[in-house]
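With one protein chain removed, the remaining protein chains of the complex are shown where they sit.
Here the chain labels run A and B in written order, and each chain numbers its own residues starting at 1.
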């Protein structure tokens, strides 16, 4: 019966092409606009590591005097000072921990073959790679020993390796970061996430770094951060060592806590750490103040989904409602004109359910066609988004779930709009086909 | 007018009979009014923001950065020569190394005080946030801003150093900063403090924006006469607007010809840098424009479709009215009044909706309060669009032949 209803719907479309085109356009426009903003929203809001996002935590410490305010909602800084990050990293607590910081160098091979280019480089610990599940295609992360001795070693991404050496396997080769020679010990698969979730502080949709070096190289290289630095009090900073000792926050810090037990334990640890730091005279506070947010909470806290996008998503759903009201009106007109035919069908033995289904199939088909055209419109819209704002290049796309959602939303919306008109016609009294004569 | 009024009662009765259609139309008009007035206001807000006066000739200025990886050279000396090379390129007005680039979205800001840090506890200190940058005596000319009061930097003001503790003793500031840190008095010659270092204000520029147009103090800017050549160094070049494109092409070659252990990156015009910083706002603006244009179109089509449907349904009735002597204008008027009534009810609720939506946006998001004028103008526009959408089918209806009344269908 379903295919028969599809056949009937198709005939009905052909019979009133103008109204059909109008309704399809209305739903296509509604879906196109809604899917454009919803796709961006979906990409922004998607949990990048669903299996692990509740185990990765980003601690925030309030190591300031009472009465000194940050601009953040809970008065906590997003980043950490060098000494806090390194203290937490070296603390004797057996969990995976990763301090990290974005810097950058002019990358070259000290030969005329490859023109030097600028790349951002992340300085971090070797645990970073297992915490964020980097997959190594050649070699491995640097060893604990290399990290402790601040060895000049690096791991690079596949695309960086291909750019520099024309092949993915470059383990053992040397690369120059500025004037420093680094030995490549590993090559990892490109970090292919839409959100650079391990460093939301310096642009959630920035490209991931293509090279990583040990965090212990910060002092010898006098590495400059390629990100925000926030301070809260006046300090004389006249040397790099002053900077490392200062209260300026410029590092990110992650810790992996697999169970609630571990989380509780870590909270106690942080409390004790802050009490100890206060006793060293770094700051004066009535109460210790810190936060321990997991990845999903951290993304919400950092407003990865922008305010503009939220506004657009709600506006486009209201827009969709207008399209639906519109379609509902047109369907009413279309279906009610068909009452005589329905009367005959009822007289010939169609029951209400069959008539109702026939009309729902028709609006469903309408929604399906509108949804498919809507995907086209949404692609156009997303192209416009990417053209206007290249920063959104990676997120202004439709993934498979959005491609499926478009016709699903369209069909769902049309069926909702069609229920009332379909109900009206299915109530047609079959006697009318006798009376009207 | 009287005639139009006399139509209302039968129209209201007719509307009661086709309730659902009328309610649907009202809902459309209501939502349209609510969305369009708020969207139009956001568009206005963003376009005002995007078009604000920044104080700079944005189409004349080029930005780029040089990273030097050779360590066999004196950087200060090198940049001195680089500036000279740049200034000699035909079409270039001036060039300067600079710490932070205005309007680019990256730079430095800090709080500056009216008292030295050591005396904060014994007096009334005022702390004012400002973005700051450094440059030599060419920086103002390169940025294309003019001294309104006081004087420009002289070569002897410039501190050339590699020592972070060596700070400048004078500064040129934007008027907004001068007025905030020294209200009600002339700031020229006054001293403000960065930590314990006193800085004398020697010049004031009326308008120059900082690196972040969305900063809490976008207008507060300080320029220190200081050059500390860095491995990663920003450079600004100003050329005439016509020559900028050709200057842009020749810069990299000239710089690498001078010394090649360095890379020129991030070459862009000031206008491009600003557009990059504001791209999200432009995106929002464009999306909202598309949204309201399509929305109004859909609503107009809906009204159009509904009127056509109503007319088809009443073809015979219209023919009968015509046969009974109704003029064409009376038929058109009938549909206009009918639609006008629906529209007015929709607009009434739409205005209330717009008002509450505006209030919600103000509460939930960092948007300014909706100007009610936008609701009024939107409501009037929607009314006009809706009446225009009726006019076409209504005119067609008025051409229905009276003879249809006597014909059987």
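Structure notes:
Here, contacts are C-beta pairs under 8 Å (C-beta built on N, C-alpha and C of every residue); 3 or more make two chains touch, one makes a residue touch a chain.
Heads up, the rule we're going with is that contacts and distances are computed from a predicted model.
Of the names listed as "Negative regulator for alginate biosynthesis", "Phosphonate ABC transporter ATP-binding protein", "Outer membrane lipoprotein-sorting protein" or "Ferredoxin", the one that matches the UniProt record for the absent chain is "Phosphonate ABC transporter ATP-binding protein". In the whole complex the chain that is left out makes contact with A. In the complete assembly, the contact with the undisplayed chain comes from A:348, out of A:280, A:348 or A:400. Of A:50, A:203, A:219 or A:340, it is A:340 that touches the chain left out of the display.
Although one chain is not displayed, its contacts with chain A can still be listed: residues 1, 4, 8, 11-12, 15, 340-341, 343-354, 429-431, 433-437.
Note that in this section only the chains that are shown with their structure count from here on.
Centroid to centroid, with C-alpha atoms defining each point, chain A and chain B lie 26 Å apart. Within the complex formed with chain B, the residues of chain A that make contact are 19, 22, 25-26, 29-30, 33, 36-37, 104-106, 108, 116-118, 176, 178-179, 224, 234, 236-239, 306-308, 310-312, 315-316, 318-319, 321-323, 325-326, 328-330, 332-333, 337, 381, 384-385, 388-392, 420. Chain B meets chain A in the complex at residues 20-21, 24-25, 27-28, 31-32, 34-35, 39, 42, 67, 69-71, 117, 163-165, 195, 231-232, 262-263, 265, 279-280, 282-284, 286-288, 290-291, 294-295, 297-299, 301-302, 305-306, 309, 312-313, 361, 365-366.
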